[in-house]
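Every protein chain but one is kept in place in this view of the complex.
Let's look at chain A:
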Amino acid sequence: MRAPALALMLMVMAGLAPAGARAAEGGSPRVAFFVNGALGDKSFFDSAARGLRQAEADLHLATRTIEGGYDPTRWESGLVDLADSGDFPIIVTGTYTMGPLVQKVAPDYPDVTFILFDGVVDYAHCACGNVYSMRFRQNEGGYLAGVLAAGLARAGTIPGAGEMVGLVGAMPIPVINDFAAGYGAGAQDAAPGITVLRQFANSFSDPATGKEIAEAQYGQGAGVIFQVAGATGQGVIEAAEETGRYVIGVDSDQAALYRASSPRRAARILTSVMKNVDAAILRALRLWQQGRLPLGRTESLGLKEGAIGLADNPEAALTVPPTVRAAVAAARQRIIDGTLTVPTAFAGGQP
């Protein structure tokens, strides 16, 4: 019935294969970026993609970004396919979820260099001499966000808000908890006894739930919410616009991303805790080009290395009193100097 037709179809396709397989790959991209999700989060993955584009401009590397989608059963074959193709001497990928997959795949392809950002492989238990991994001390950025949010809330300049700040997280995973640990500590240090609300949306890609949670926190009296939720955080920013309260963005300079499309939204974003994944990837690719990439080890990057920081948002900065701004700057300096150690959610005291 339908069998002959399908069989015929497959045979025709098989006939095309030898001619097609190679020609289709045309050109010679050198750097592949495998996204275990999709671009467009205006946050983490978009920041990484920006780093790749920058590498194309500055380092004259050809790059290709591949979105693996949100179905985890397809990530392993996606990664192996890139490594196996032989077209990419270097593969960039990120998140703690990808760590074990890189650990599994990398030893099979010793000629391919893997750059893993915001994730680790267990070098003690894997022949991963071709993997370079980067961890970020996001707790330091979270701390500054906490100082800023709590300082502003205590100053009492936000109409309708009480002595309360909020946090909306994507999921209670170590990276997000690490942001939150820093945020809570910063808030308590800046305004002892302040209430810090914290709730998780259980998704990185659910702006509707993010908005719901944010509305609830603003309703309870939170003046500022720190959103650490990937694409879910877009809902938090929307809630900030509608309630007239404030939000602190994450990973990318989110005020800058919204400035053209929605200036009202951008004005509610006090700042963003920048996890400069883009700069870190650019740096790693530059080192690789120079043959100086420290393969086979993990580097920890934070405020001191410029991998973590706060973004400037001129519109919203006007609402922050000078004393609060000074407190943030002082905390930043103490962290860089090493006189202040920010608590972390990672076991062993460091990410």
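We adopt the following convention: contacts are C-beta pairs under 8 Å (C-beta built on N, C-alpha and C of every residue); 3 or more make two chains touch, one makes a residue touch a chain; residues count from 1.
Throughout what follows, contacts and distances are computed from a predicted model.
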Name per UniProt, for the chain absent here [options: "Peptidoglycan-associated lipoprotein", "ABC transporter permease", "FAD-dependent oxidoreductase" or "RNA polymerase sigma factor"]: "ABC transporter permease"
Candidates A:G78, A:G186, A:G210 or A:G233 - the one touching the absent chain: A:G78
Residue among A:F136, A:Y183 or A:F204 touching the omitted chain: A:F204
Hidden-chain contact residue, picked from the options A:P110, A:G156 or A:P172: A:P172
Contact with the hidden chain (one of A:G51, A:G119 or A:G235): A:G119
Hidden partner interface residues of chain A, rising order: 1-6, 8-10, 13-14, 16-26, 38, 64, 66-67, 69-74, 76-78, 80-82, 84-86, 95-97, 99-100, 108, 119-120, 171-175, 202-204, 347
